[in-house]
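Every protein chain except one is present and positioned as in the full complex.
Moving on, here comes chain A:
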Amino acid sequence: MLTLKDISKQFDNRLILDNINLTVKDGEILCIVGPSGAGKTTLLRSISGLERVTSGKFLLDGQAFDPYENRENDSVIGVVFQDFQLFPNLTVMENITLAPRLVLKKTNEEAEQEAREKMAQLNLAGKESLFPYQLSGGQKQRVAIVRALAMNPKILCYDEPTSALDPDLRQEVESIIVGLKQQGMTQIVVTHDMTFAENIADDIFQVSPRNE
């Protein structure tokens, strides 16, 4: 369970997040919604340790936890970026196994075996030796999901998972996210698409733009 207590974030004295309090329960899907510019991405980046918050606390299962500093500990947060950010110089398999090998010190065989299992689940079998430029948008996203899962995160975060895809792929993203929930994964999904959020969410958190 991840809890945010009075989290605030300023950029150059501009307050973007104002005393955010929220809880993500284990095995649930939390959707963070709000209009463009409200600060959804900023909130997700703060949770995933890419932005240092200005004030407030994070608690993981009741223990204080600083995502920004906590780089050495167990994998807590996995991230699927809006534009996926696959590594163009690495094949699909290498994209997925790079961090497990270098960071978790898994052997090649172990890492590849696990990657194959997860790839099969997300319908990526046979794509192992392709490079990212050879994949469709939906395939890139699924590789990004497998790559994040390969680090065994406690929570998986997505920023606007439907925005870079054709509208008819929304259904597919929904079923992936719901499928992962059934396997017990805790997920945070940022979206500005209310229908999508209502379809998948256990809980919805609204971020409102601050008018100064």
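To be clear about the criterion, a residue touches a chain if its C-beta (ideal position, glycine included) is under 8 Å from a C-beta of that chain, and two chains touch if they have at least 3 such contacts; residues count from 1.
Assume contacts and distances are computed from a predicted model.
Going by its UniProt record, the hidden chain of the complex is named "Amino acid ABC transporter permease" among "Putative ABC transport system ATP-binding protein", "Cell division topological specificity factor", "Amino acid ABC transporter permease" or "Ring-1,2-phenylacetyl-CoA epoxidase subunit PaaB". Within the full complex, the residue among A:48, A:141, A:162 or A:191 touching the omitted chain is A:48.
Contact with the omitted chain, checked across A:79, A:173 or A:189, is made by A:79. Of the candidate positions A:36, A:89 or A:183, contact with the unshown chain belongs to A:89.
Remark: the residues of chain A touching the chain excluded from display are 48-50, 71, 75, 77-79, 81, 83, 85-90, 98-99, 102-103, 131-133, 147-148, 151.
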